[in-house]
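Starting off with a structure, shown below.
One protein chain is absent from this view; the other protein chains keep their places.
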Amino acid sequence: MNGLRTHRSYVAFLGHRLSGIALAIFLPIHFIVLGLALSGAENLDRMLAFTDLALVKFAEWGLVMLLSIHLFFGVRVLMLELTKWPNRTDPRSDWIVPSVIAALAIGVVFLLQL
Amino acid sequence: MHRHLFLAQRFSALLLAPLVLAHIALIIIAVRHGLTAEEILSRTRGSVVWAVFYGGFVIAAAIHAPIGIRTILNEWTPLNGNIINAFAIAFALVVLVLGLRAVIAVTVVTG
Partner (left out) sequence: MNLEAAAQSVNLHVKIWRGKDDGGLQSYEVPMRDNQTVLDIITEVQRRHEPALAYRFACRVGVCGSCAMTVNGKPRWTCRTHVKAVVGKTNSLLAAPAITIEPLRNLPRIKDLVCDLTPFFDKWQRAGGKFTGTATRRDPARRIDPQNDARRAANAAIECINCAVCYSACDVVAWDANYLGPAALNRTWTLINDKRHAEQSTTLEKALAAGGCTSCHSQGNCTRSCPVELSPAESIAGLKRAAFFGLPRTR
């Protein structure tokens, strides 16, 4: 990859898009699991016991991270498209690293609750 | 992307931003208290607030995600435009139906 795909605002685009794809795949699965409550709390519990597995916990953490990244990068896009830019040649790149840090912080808080 | 799709996706994003923040906070709280059906359902059953919150969440997601996926399929796959549109609509319906079913499952149905 040359420099055209490694600068910050490109990486932000990629992060937003890839996290979006992952979330779009996850979403129907998430809804199906929740829908298990329809057949009684017991089935939902069986599924939730499954979530005690370390691998599942890791996946949950991953999803929380993906959701956070998608949210913060997305809010940056909304800012870019709805408000005037303070610096004409800079697409609010100063939002990018704080977005990643905020997502990581949420990830850490989530891990601490497990 | 057509202008109306663009506006729909941005408006649904504006709606989703605060909902997602609230959802992340709720996940963290829920995980802290332990993820059992009893725990979750005791809080959500019979609650209008939950139904409205998550019902709105599902509808916004059912608008936002398929439009995004449509763009990605257009740019990153060689699939035909009509097929992509059909897939996007199907995906929207899947999210809407499964999502509202899940909302009903945790707020309405007594099990």
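All chains are identified by letter, namely A and B, in their written order; residue positions are counted from 1 within each chain.
As a convention for this text, contacts are C-beta pairs under 8 Å (C-beta built on N, C-alpha and C of every residue); 3 or more make two chains touch, one makes a residue touch a chain.
All values reported here derive from a predicted model rather than from experimental measurement.
Seen in the complete assembly, the chain not on display touches A, B.
When you scan A:22, A:80 or A:102 for touch with the missing chain, the hit is A:80. In the full complex, chain A touches the omitted chain through residues 2-5, 7, 9-10, 13, 17, 77, 80-85, 88-89, 91, 93. Counting over the whole complex, chain B has residues 1-3, 5-7, 10, 71, 74-76 touching the chain that is not drawn.
The rule is simple: only the chains that are shown with their structure count from here on.
Chain A and chain B, compared by their mean Cα positions, are separated by 14 Å.
Interface residues of chain A facing chain B in the complex, by the touch rule stated above, are 17, 20-21, 23-24, 27-28, 30-32, 34-42, 44-45, 48, 51, 60, 64, 67-68, 71, 74-75, 77-78, 81-82, 106, 109-110, 113-114.
By the touch criterion given at the top, residues 10, 13-14, 16-17, 20-21, 23-24, 27-28, 31-32, 35-38, 40-41, 58, 61, 65, 68-69, 72, 91, 94-95, 98-99, 101-102, 104-106, 109, 111 of chain B touch chain A in their complex.
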